[in-house]
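For reference, the structure I am asking about is given below.
Note that this complex is displayed minus one protein chain, with the remaining chains in position.
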């Protein structure tokens, strides 16, 4: 169990009143929980500013599975980047559209490269790069 | 097979030269493929501007599974929102940290609500809301 | 002078060590200053999630002033939205390119509309919508 420390924060009364109402709306149990979240979010955002870092996240692609050879291409690409791919999850959105959520970790540069290749693949209609964290630094 | 149309684009020569070099770097097969991607991305971004819309995406949470009752809480929350959750995928990042990727679709307001509840849960260290598409409008 | 309150925050030791190193890198004087900034940023981000709100910010446009009638068009558009425009600032970037920074406040919907009109104007090469705050809620 990790040691917990405590420190004091000075804050204008009006800002504190608004913060408390925010905590209630967002269903936080207490101020510390909310403050810790703000601190951690700030770290994760920062880690994505520096493209030399190691990060974790997911690449979400939406594609039309009727396109010829698309499935083969997607598997080939993922094999070329297998060291950076933790797992994939496949969703059938409707008769035409599939969503694939590829969880990735490693050097940001390589993950960006992988997203670009998936995006440029014929039949892939949309890609999203979701920026998460390995959890180590928070 | 959907009907394909063709239209012409006028563009300054210098901008076209840069666009062609972009296409090469990003490994697009041809200009049409890249243009279609820009158009579709623009639509997906737009659909996320209007919080009354139905959308699809993923909520990624990173948490410390050693926190007491966290796993029970996460399951309870997801059951309350089961109509909006397509599936979940679980990754063991390291000894402490887990990543869970929850694929969601439905009214944006409800998805935002779900993310807020997950975020405020004790032990959840980070949440990312990845904005993708149902694929219908692109 | 506004009344200042004080509250305590519990936090894991390892996260606090990282936060202190962040404070040093970012040249904050103390933890309270950094915490207040995180709280205020969070409020400003939230206010831009709800398109019915009143907000403040700036629309930055970059354009080629050699385009015929562009300057007249830009002045006409700004006059139509004069209730939402506080002031403009003009920068000569190079022989061709001008930057204009239009400070705006009011209903978010109208500001988004103004940006769309400026963006669609022939000769305007790029627009940025910078999301700031009226300062009231922070």
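Just so it is clear, A, B and C label the chains in written order, and each chain counts residues from 1 on its own.
By definition in this document, a contact is a pair of C-beta atoms (placed from the backbone, for glycine too) under 8 Å apart; a residue touches a chain by one contact, two chains touch by 3 or more.
Because the structure is a prediction, the values reported are computed rather than measured.
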{"item": "Displayed chains contacting the withheld chain", "value": "A, B, C"}
{"item": "Contact footprint on chain C, counting only the chain that is left out", "value": "26-29, 33-34, 37, 40-41, 44, 56-58, 60, 62, 64, 86-87, 89, 91, 93-94, 96-97, 99, 101, 103, 105, 116-117, 119-120, 122, 125-126, 128, 130-136, 138"}
{"item": "Residue ranges of chain B at the interface with the undisplayed chain", "value": "2-16, 18-19, 22, 31-32, 35-36, 38-40, 42-43, 46, 137-138"}
{"item": "Residues in chain A touching the chain absent from view", "value": "49-51, 112"}
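Note that only the chains that are shown with their structure count from here on.
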{"item": "Chain centre separation (chain B, chain C; CA means) in Å", "value": "25"}
{"item": "Sites on chain A at which at least two other chains make contact", "value": "40, 138"}
